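Left out: one protein chain. Kept in place: all the others.
Right, chain A next:
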Amino acid sequence: MLNYLLNRLGQSLILLLLVSIIGFAVLNLAPGGPLSQFALTPGMTREAMDRIAHQMGLDRPLPIQYLDWIWRLLQGDWGKSYRDQQPVLQIISGHLFATLLLMGTSMVISILLGTWIGIRGATKRYSLFDYTTSVAAMVALSIPTFWFGMIAIYVFALRLKWLPAGSMYTIGNESFSDYAIHLVMPSLVLALVDIAVWSRYMRSATLEVINQDFIRTARAKGLSEGKVLMKHVVRNALIPMITLAGLQLPTILGGALVTETVFTWPGMGRLFLDSLGYHDYPVVMGLLMFSAILVLAGSLIADLFVAIADPRVRLG
């Protein structure tokens, strides 16, 4: 067991190193740089750009810049943003809260609603409910989030004036209810597509289970239909869903770029895009490493759980 763990840890570290090298190289080899945004500034001269690049250490050879960066990282220094000079970890954690709030809420909504719709659709197959939700799911999957978000803003913020048009909270009023009311539109818009996805998965998973022999056995021994459904069908159908939910967790970090843009939500998606746009390498690298670590840690933990739970999986 210990050997297996060490082995996996070693593999993960090598993988992280590769990710960092490739990420660093791709970022720095792409044309432009952190200073290119100043090129058209009136009075900006090449001389001044070169001087600033030198002061920022951007004119050093790439391998040296990389080694400098990774050496600091190993000492726990994630560097500072080129844009606003804030420590990278502080920037990431600042945006992480906004993203977790939005994505978490929307994920809870979409999983709960999606599984319910899926189960109901599967048990009442070819009913009006099943047809309606199936068509609705197809429509939801085909609507671009951007467009849907704008329509929602038009209807609920501009016309009806029920909900705020965007932002995470009213500046100066950071109460729970204020967050909640700001959360309604973006989380529902974001959840819409996920509800469709979840309901489709859940429907087919339920259908698969519902036709199996042990369900017939359960019915034969006289269990009520409700008990059969809850104790046997749903429980078994949920297993692949849990794996799926687990796999989706790291994607939370990527944020929801489109929704964040439409609703001016200060999340990770915007941070990543803005940092890329300004060639803010320390932040982009920070985000890259951060998510790589989480993905690797996640899969390591998942593998361990599987190994513990299932004696057929051999370690070593």
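The rule is simple: a residue touches a chain if its C-beta (ideal position, glycine included) is under 8 Å from a C-beta of that chain, and two chains touch if they have at least 3 such contacts; residues count from 1.
We adopt the following convention: contacts and distances are computed from a predicted model.
**Q** Out of "Secreted protein", "NADH-quinone oxidoreductase subunit K", "Metal-dependent hydrolase" or "Peptide ABC transporter substrate-binding protein", flag the one the UniProt entry gives for the chain missing from this complex.
**A** "Peptide ABC transporter substrate-binding protein"
**Q** Consider the whole complex, including the chain that is not shown, and state which of A:L40, A:L74 or A:A220 touches that chain.
**A** Missing-chain contact among the listed residues: A:L40.
**Q** Of A:S167, A:S204, A:Q248 or A:S299, which sits in contact with the chain we cannot see?
**A** That would be A:S167, which touches the missing chain.
**Q** Of the residues A:G10, A:P63, A:G94 or A:P144, which one touches the chain left out of the display?
**A** A:G94
**Q** Tell me where the left-out chain touches chain A, residue by residue.
**A** 30-33, 35-48, 52, 55-56, 80-81, 83-86, 91, 94-95, 98, 150, 153-154, 157-158, 161, 164-168, 171-172, 261-264, 266-267, 270-271, 274, 279
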